[in-house]
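Here the complex is missing one protein chain, while the rest keep their positions.
This part shows chain A:
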Amino acid sequence: MGRYVIRRLLQVIPVLLGATFLIFSVVFALPGDPIASMAGDKRMPPHIVAELTERYHLDDPFLVQYWHYLSGLLQGDFGETFAGGGVSEIIAGKFQVSLNLALTALVMETVVGVGLGFYAALRRGRAQDTLVLAATLLLISVPTLVTGFVLQLLLGVELKRSTGIDFFPISGAFDGWRSYLLPGFVLAGTSIAYLTRLTRTTLAETLRADYVRTAVAKGLPRRRIVGRHALRNALIPVVTYLGADLGTLMGSAVITETIFNLPGLGQELFRSIYERQQPVVVGIVTLLVLVYVLANLVVDLLYAVLDPRIRYE
C-alpha cells in the first residue's frame, strides 16, 4: 500500500507540469493585445506601453514567461491582473463559493444517485426500475437552464410566498449552506441521472457475479450478500465517477451560478475570457486543474482501499 501511495503521489508532478504548460500556451496564443484593449478606443502613450510590457514580462520568450508563472504558482501566487490586482485575491472568494456549490451537488448526487441506483438494481425489470430509468432520462434531457428556472420559481419563489417560510433561499450566497441547496440540486441534475444509471448497472452486474453466487451458496442472509459481498465491489466504479465529477461540477457551473446569482469561478471565468484578462483565466483554469488532479488522487487512493488487487500490484 505504501509504495502504491508514493508512486501515485509522484505521478501528480508531471501531470501538473504538463497541464499548466498546456493552459499557459493556449492562453498565450489567444489573439489580441491585452494592453491595447485596456485602453479601449484611445491610443496608449508609448512609455506606459513599455512599462506595462516590462512589468508583465510580455516581451520575454514564452518559456521564460512560463517559468515566471510557475515559480509564482509554487508560492501560491497566481500573478497579477493587468489592472494591478492580485489574481489570488480575486479568485479566492469565488473558489469558496464554487467549492461549496460543487460539494453540495456532490453530496446530493451521492445520496440520491447511489440510493436510486441501488433501489432500481434490486428491482431490475420491475415497474419501479422502469420508473427510475424514465426519471433519469428526463433529468438528462432537460437542460439545466430549464430545471434551474423552474425550481427557482416553484421551490424558491412560490413555496416561500405560499408558506411564508424561506426553505430554499435563492438570492446569492448570503444564507450560509442553505443558499446552496437549490442550486446544488440543479447543478447535480444530470450527474444524479448518470450516477443512478451507473450504480444500477454495476450493482446489477455485480449481483450476477460468481462470488455473489458463492455467497448465496454459503447460505448467507440476503442483506449480507447485497450489503457486503456485492456492494463493496459495485462501489469501485461509482467512487471513480464521483471523483471525476467534482472537477466537472466546479468548472461547469456558469449557468447555475448565473441563475442563482452565486459569485463563483464559472461566472468569473466567463467574464475574464470576455475581457481578455489572461492572468485570471490562467489562474482559474489552473485552479480547476488542481482540483481535478487532487480529486483523482483521492479517488485512486480510495480505489486501493476498496480493491486489494490494485494495492498489491
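In the analysis below, contacts are C-beta pairs under 8 Å (C-beta built on N, C-alpha and C of every residue); 3 or more make two chains touch, one makes a residue touch a chain; residues count from 1.
The rule we apply is simple: contacts and distances are computed from a predicted model.
Q: Which of the following names does UniProt give to the chain that is not shown: "L-lactate dehydrogenase complex protein LldG", "Acetolactate synthase", "ABC transporter ATP-binding protein" or "Transketolase subunit B"?
A: "ABC transporter ATP-binding protein"
Q: Of the listed residues A:110, A:233 or A:256, which contacts the missing chain in the full complex?
A: Candidates A:110, A:233 or A:256; residue touching the omitted chain: A:233.
Q: Of the residues A:209, A:273 or A:290, I need the one that contacts the missing chain.
A: Only one of A:209, A:273 or A:290 touches the chain omitted from view, namely A:209.
Q: For chain A, which positions touch the chain that isn't shown here?
A: 208-211, 213-221, 224, 229, 232-233, 306-309, 312
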